[in-house]
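Omission of a single protein chain aside, the complex is shown with its protein chains in their original locations.
Our next item is chain A:
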Amino acid sequence: MRTLLARSSLRHLGGHPWLTALSLLGIAMGVAVVVSIDLASGSALRAFEQSTDVVAGRATHQIAGGTSGLPEGVYTALKLRPDAPDAAPVVQGFVQVEGGNHRTLTLLGLDPFAEAPFRDFSTGGAVGDVGTLLTQPGTVVMGAKTARALGVKAGDTLPVMVTGLRRELRVSALLEPAQETTERALESLLLADISTAQEVLGMEGRLTRVDLRLKGGEAQAATLRAALPRGAELVQTSGRAGTVEQMTRAFRTNLTALSLLALVVGMFLIYNTMTFSVVQRRGMLGRLRAVGVTRGELFALVLGEALMLGIVGTAAGLLLGILMASGLVGLITRTINDLYFVVNVRRLSLEPFTLIKGLSLGLGATVLAALVPAWEAARAAPVTALRRSTVEDVSRGRAPRLAVLGLIILAVAAAVLAWPTQALLPAYAGLFAVLLGSALLVPWVTEKLTVASARPLGALFGPLGRMAARGVTASLSRTAVALAALMVAVATTVGVGLMVSSFRGTVAAWLESALQADVFVSPPSLVARRGDSSLVPGLAEKLRSTPGVEASGSIRVIHVRINDVDTDLLAVDFAKGHERTYRFKEGRAEDVWRQLEASPDALIVSEPFAFHRNVHAGDTLRVATDKGPHDFRVAGVYFDYGSDVGTVLMPRATYEHWYEDRGVSGLSLFAAPGQDVDELVARVRDRAGGEQALNVRANRALRQASMEVFDRTFTITQVLRLLAIGVAFVGVLSALMSLQLERAREFAVLRATGLTPGQLWGMVSLQTGLLGLLAGLFSIPLGLALAYVLVHVINQRSFGWTLQLVVAPGVVGQALVLALVAAALAGLYPAWRMARANPAMALREE
């Protein structure tokens, strides 16, 4: 670009520091939201993958067992084979440190003599005596870093909780590995001899898996597979990481979608800023054309300006994103822990790819948003051939045509959204089209509304009221752009807010109908939404016979491989004489229950399971059982909001037919008529005694606890919504402020002709208030439409849940307040500046 033109651009930006700063903030926030979400969720996943990789070591295959692991004999038999491969037995489980912020650690039980081909935790130094690991039961070693964080030294005792049972471990040595990845993995690991791990985790005589290195590849795997006992499976280790990726895909997609929505809002703000800077300089651009600057040069000038803003804003956004990510990583980790698996994230991994993605998104969005204004600038007529009034005439004349185009785009959006597909891309395209179509309706609707409002405003506030209203239509080319940007920004906050409230409402209603028993008993679980811990043997029977219990049911939660994917299987023993509260999406309730009771080959699946695996009533599923893989018939699909990856359910009798496990994960107790529930809770606690720490909760308390978990998992969404509100607020502020600052000369004329500073302030406030009100009003129908798309299309396609759209008046009210408060603030500075300015100076300024 020519130096002088570039200098002129820079001075223009520098001459409007507030507006420049606000648009930079808009870009920076948009980029920061995307980058921080990406970094935080990426760090959580990578932390999990790294620890999985280090724990899995150099194993190529694994032999995994059924519900309660593998019998030790599988390993012994394997080692006795003439073609015995490299193999190492592993016992693995989670323990929670007492104190130390209740940090969860993975307890890994290994056979040191079999380890050499697989894992190497011993490179580097160690403080203490590693040898006692084998000789002394209950001994563990851990990373020096973790020990420091927990305040543990070699030789100390480390008390831990395992599914409600307290155990004491002795830390014999602290490891300081040379490799950083091993050091990282050790941050959440406790290493023990296999027998110690078996004892602590209650897995005597059993193994979690056997790690293998098969040099003969799949051929050797096939030979070994044939010799395995029933219920044992030989799988490739690489398949496991994919499961994690798949499990959290919907969750991450949704987060990314929400963060992209923030970027779209940011784009509207950039568009607003750039359009503004062009219309504001229409005269100057015309002069440049008159002295011989070509259209191409003007186009490049405006695009160059945008690029400059984009570079600075994006750089700031990247830094802000990294800062925000360190805050968000905790929230995301907690959600993943609540929903999917146990993961410890101790540091943020700054992936270059994410940073490059943020950079290209920021610059791309800025340039894309600036294309239309740059094109407008290039079209600028030389000198004064096009006067301001002509521009506004053209703008008003164009409004009905734009409205028609907007309606056409909305119709296309509706068609795209109604298109029966599960793909997410058309859903997002439809969502964007809804935003665009609505934005195009704004000029026409604004003109009609402000013309109608001139009379009542005149009646209320006199000539100033009429001037305020007319000012909006007189400069429609600018006000419409600002209003459209505001509407999109505010509507986004409404849409996301309503999505969360709808989700919450649906879950609350579901819990209300699903939780019928009076008292629920379960051991504490490390993954809040997956109650897969066990009650100690015999305790379930003892608690079921508590006096005052009229009827009881039980649930068992285990992980099984269904069609080769890890899945939660629920085995339910229904309380006799009480209604079964499941509602079915596919299948009639009576038929489904009859089939489940009559046949040991029938099960039911939850709605998300049916959605993700494309399974329907009448289909067949291959489930790994202790008797080997077996085909089950799907009797029905039930509504369930407990897991987004889906669960399958079978009656306890069916479960006991196919599995050897007799454990119980939770109990539901119905109080006898007249029995006080709180008293029963106390009695159950008494009866459980100190044998195992248990959660014994009354219906209401469990519902509350479930909603707390729900709210916790949506904290991240709420944070995103707050960020979107922040971006919207900045948008309202910058758009309205620039509108008013741009009218400095007009205000100077008014001041010169006798308007007092107070009257000027009143007029500016009236106009920004009117614009804020319009933006707030426009955002409500658009926000509702966005919520509808998010709830019924995007969530449905991401998670497979059927949700009810609940319109919370509070969320809608917030939108109006947001628009009005930001509008009121936006009027303050221009009014203050103009009230203080010397009108003569303002009149001289261009």
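As a convention for this text, contacts are C-beta pairs under 8 Å (C-beta built on N, C-alpha and C of every residue); 3 or more make two chains touch, one makes a residue touch a chain; residues count from 1.
Throughout what follows, contacts and distances are computed from a predicted model.
Q: Leaving aside the chains you can see, what is the UniProt protein name of the one that's missing? Options: "ABC transporter ATP-binding protein", "NADH-quinone oxidoreductase subunit M", "Carbon-monoxide dehydrogenase large subunit" or "AAA+ ATPase domain-containing protein".
A: Of "ABC transporter ATP-binding protein", "NADH-quinone oxidoreductase subunit M", "Carbon-monoxide dehydrogenase large subunit" or "AAA+ ATPase domain-containing protein", the absent chain's UniProt record names it "ABC transporter ATP-binding protein".
Q: For the full complex, which residue in A:Ala178, A:Met284, A:Ile356 or A:Ala411 touches the chain that was left out?
A: Residue touching the absent chain, from the options given: A:Met284.
Q: Can you say which of A:Leu4, A:Leu80, A:Ala219 or A:Ala418 touches the chain missing from this structure?
A: From the options A:Leu4, A:Leu80, A:Ala219 or A:Ala418, the contact with the absent chain belongs to A:Leu4.
Q: From the list A:Lys153, A:Arg166 or A:Arg295, pick the residue that touches the absent chain.
A: Checking the options A:Lys153, A:Arg166 or A:Arg295, the one contacting the hidden chain is A:Arg295.
Q: Considering the entire assembly, which residues of chain A contact the chain that has been omitted?
A: For chain A, the residues touching the absent chain are 2-4, 7-9, 11-12, 15, 284, 287-296, 381-385, 844-846.
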